[in-house]
Every structure is written in C-alpha cells, then in structure tokens.
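Got a structure for you, questions after.
All protein chains but one are shown at their positions in the complex.
And then chain A:
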Amino acid sequence: SLLFPQNGSATLEEKEDDGSPVSISSNMDVHLGHQRIDMDHSIEVDSANPSAYSIKTKVISPSMPFRSAQIRLVSGHHEVYEPCDDSFALVDALLADRANLLEHQPMFCMEVGCGSGYVITSLAIMLGQENAGIHYFATDTNPHAARVTCETLEAHGVHAEVISDNIASAMEKRLEGLVDVMVVNPPYVPTPEDEVGCDGIASAWAGGENGRTVIDKILPVADKLLSEKGWLYMVTLAANNPSQICRSMRENGYASRIIVQRSTEEESLHVIKFWRDSDGHVGGKESTTSTTVIESLFSQLHRLSFWKNGSNN
C-alpha cells in the first residue's frame, strides 16, 4: 500500500545500492475537499529493486497532459456502468502495452461495450487521433451508454464514432479484416441465463452460465473483424475459465498473454491480449518489471479515492 506522510513524499522500502534510479514525472489532478489541486509527482524507482520507490509531490499551477481519461470528466447516467476495477485494469493493460501499440500503428481501433466511454477515451488519448491516422469506433447495446460515451469523449477533446449496436452487427460485413485493435470489457459475471441482454444497466455485467454467454458471442465477431495484425484485449474473470478461452482461441490461430492480473476482495480479473499466431508477433516486447510497476502505479495514482475524503494519509 502507498503511504503519504504529511510532507507529501513517501518511501516504501529500502533501496539497494546497485542499479540507478529511474525518474518519471507525472501529474495528478486531485480533489481535496472542494478544492482542485494540480500536483506534480516524480516517482523514483530503483531498477534493480523495482518494488522500492519514492514519490515526491509538489503543487503546480497549470495542468499537464494526461495519458488516460480523467474520472472527473467521465459522464454518467443511472443506467450506464461507471468505470470500475475492471475498466481500470483494461486501461492499465493498454497503458502497459502503449509502446507496442504505438509501434503497431493501428488504423482502426474498436471498443465493444463502451459504457461510460472511459476506456475508448483513454485509448484515444494515449495513442492519438486523426493526425496520427488512427480512427476509433465504439459500440454499446445501451443507447444511454452511447450518448454518455460521446459526452465523455467530448469532455476530453477526443473523437470516436459511436454506434448503438449489438457487438458490431451493422459493421461486420464492411469492417471485416480491418480492425487492428479491439478492446472489450464484457458482461462477465455468472448469472442466470435469462438475465443476459436485458435492457438497462444489468446488461453491463450479466454473463449467463460461467459468465461466458456474451464473451462466446464476441470472440467469433472479433475473429472476423480483426486484421491479420489485429490485437484483442479482453477482461475476464477467473470464473470465465480464461485458460479454456485461450485454448479455444489457440485452436483458431491466436496466441495469448495475460497483461494484467488483479485480485480484489470480490473478483480475480485477467486482462488477456490475443493476436494471430501467424503474425510472428511475440505479444509485445517483454517490458521490464519496473516499467510495469510504474505504469500500474501511474494509473492507480489517478484513482486515489481517499484524497476525496480530504484525508492526509
């Protein structure tokens, strides 16, 4: 856990002598009570011992660019799924793979089930827009979600084409083999079958038997839409039997790798990346442990909810 003593900096463990520290600056927009404070963080990590890091903070005036969507700018509606641990895990996975994604030069990126728009907005922020030749599509079966996603995109100054649709039914024919990056945080919660696909917010999580009903519909569509170099990032729960999903995908010619694994009190989430094995891609360069820790830290700092309570911990 992160500790923030009164002086605003924290050290967790003793650093080892070998290895030079890695310094990264980030910016966090914090609400302390009613006041918004822009803070500059530098994180020093000892690359020989990546679990040891010190965080220095200082208050600055102008905001610096963020690399993912900001919670305070995400729009909402009572029927639309608010960003939660699974949304953050997916964005963390994309952030961790950002260098690979940029090198990949995707043309079309798509999110199936965009909800609040948090993920597609983050993806657009971290990869770039029309000037970089990247175009985004987002679909959702909930028309409220489609509108909320547009609001979230607009609040961040980024654009995606949003369509109310079932998975990507209206684009399957024309976009076949053209999607280079697909991201999905599906309804994965095991529920009775009759709760799947109902109107309203329950459609955001109701996944039927083993939470697999909607996932098993999405995967063949992904296979159809993904280009030869296409990558799919999908959030799964342990209950979905992710190893069986990977085996089944392997039979269809996909390799896979778990990019982010996160256990909370309730759930054990895996964010899995799939790519066509014939591509020769190795799932991305193995990022060093320290980079993964930093990337993960960075997005967690954005979500420190205890700041909202005005606590000085």
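To be clear about the criterion, contacts are C-beta pairs under 8 Å (C-beta built on N, C-alpha and C of every residue); 3 or more make two chains touch, one makes a residue touch a chain; residues count from 1.
To be clear about the criterion, contacts and distances are computed from a predicted model.
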Candidate names "Multifunctional methyltransferase subunit TRM112-like protein", "Sperm associated antigen 6", "Spermatogenesis-defective protein 39 homolog" or "Calcineurin B homologous protein 3"; UniProt protein name, chain not shown: "Multifunctional methyltransferase subunit TRM112-like protein"
Touch with the omitted chain, as defined above, among A:171, A:189, A:204 or A:245: A:171
Contact residue for the chain not shown (choose from A:163, A:202, A:238 or A:258): A:163
Residue of A:116, A:141 or A:256 touching the missing chain in the full complex: A:141
Touching residues (missing chain, whole complex) on chain A: 107, 129-133, 135, 137, 141, 143, 146-147, 150, 159, 161-166, 169-175, 178
